[in-house]
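With one protein chain withheld, the remaining protein chains of the complex are depicted in position.
Then we have chain A:
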Amino acid sequence: MNRFDYVRAQTVAEAVSAASEPGAAYLAAGTNLLDLMKGGVTRPNRLVDVTHLPDLDRIERLPDGGFRVGALVRNSDLAYDPTFAKAYPSVAEALLSGASAQLRNAATVAGNLMQRTRCPYFYDPASACNKREPGAGCEARGGETRLHAILGWSEHCIATHPSDFCVSLVALDAEVEIAGHEGTRKVSLDAFHRLPGDAPQHESVLTPGELIVALHLPAASAAFADHSRYMKIRDRTSYAFAVVSAAASLRLDHGRIVEGRLALGGVALKPWRAREAEVVLAGAEISETLFRQAADAALVAAKPSGDNAFKIELARRLIVRTLARAAAGTPARMPALPASAFASEKDTLHA
């Protein structure tokens, strides 16, 4: 087999040091990495296992009311943490719409940020891919592109970031706490993932050895809790990546939007914060017309990267629907099919 070193780090410093070597990769649950290794998509020569690092599996409420979520917290544990889910319900809804129960039970929150695109040309080692092999070209261009990007793509890469969780997080100004040789730093999630440009192999701002140790949700973002929803359109009812997804969070005052947040998933190589739409929403009266204007604003720059123009129209409609669901209010209980168009509830547009 492809030989690689396995290092079980006992401290963050040890992990950072061990992973600073070229070709090293962090291993947490491995729900994505092991598949990539088995498929010959990535071939790290050193795995630094971080699952034994102390204290990274905690969900902490900070004195200012915000949350610090350890990098190793399992997706399921975060989604079902009642205090967290009450403060950031759209994040819980996004988490529960991802993957399958078995995967959510294993996968970590930092791993969710670090998962790779599901572009089939990235997964197929026989295809040219600038992510796998910089300069090789992008064979997805002109290929099977139904699910590829409509925002922020380049000639060098038209892949999308597959996460649901990140979409809800980026709407709520989440930050990433990163440990490195020089101590820790914090980066907004919006700035964490990079668009492809001419170097799609650089997927995040992490430098060699840097390790995500926690996510931070600001206290101020909990003010959206009463009007926060996530919606995900997919090709089957569960266990599928988003065709398009949206996270919408609103702060309301007597039918008027004080502040709105909107982010999209499945559309770009990063979770896409739609700030142009937020400008439209700020201070405006709730109406379907407003939501359409917001959707149009969010998609001004959208263009198909192949046979996927439908995703632009779908995103437009999904934004309208998700904003309407958010305006109608966060349901008291998590719907039976989280984030689904079939979520059983009575507060949709057509009620």
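Assume a residue touches a chain if its C-beta (ideal position, glycine included) is under 8 Å from a C-beta of that chain, and two chains touch if they have at least 3 such contacts; residues count from 1.
One rule holds in what follows: contacts and distances are computed from a predicted model.
Think of the chain that is not pictured: of "Na(+)/H(+) antiporter subunit C", "Aldehyde oxidoreductase molybdenum-binding subunit PaoC", "Aspartyl/glutamyl-tRNA(Asn/Gln) amidotransferase subunit C" or "ABC transporter permease", UniProt labels it "Aldehyde oxidoreductase molybdenum-binding subunit PaoC".
Touching the chain that is not shown, out of A:60, A:155, A:198 or A:313: A:313 (per the contact rule at the top). Touch with the chain that is not drawn comes from one residue among A:65, A:143 or A:331, which is A:143. In the full complex, the hidden chain is touched by chain A at residues 1-2, 40, 100, 118, 120-121, 124, 126-127, 142-144, 146, 233-240, 243, 310-311, 313-314, 317-318, 320-321, 337, 340-342, 344-346, 348-351.
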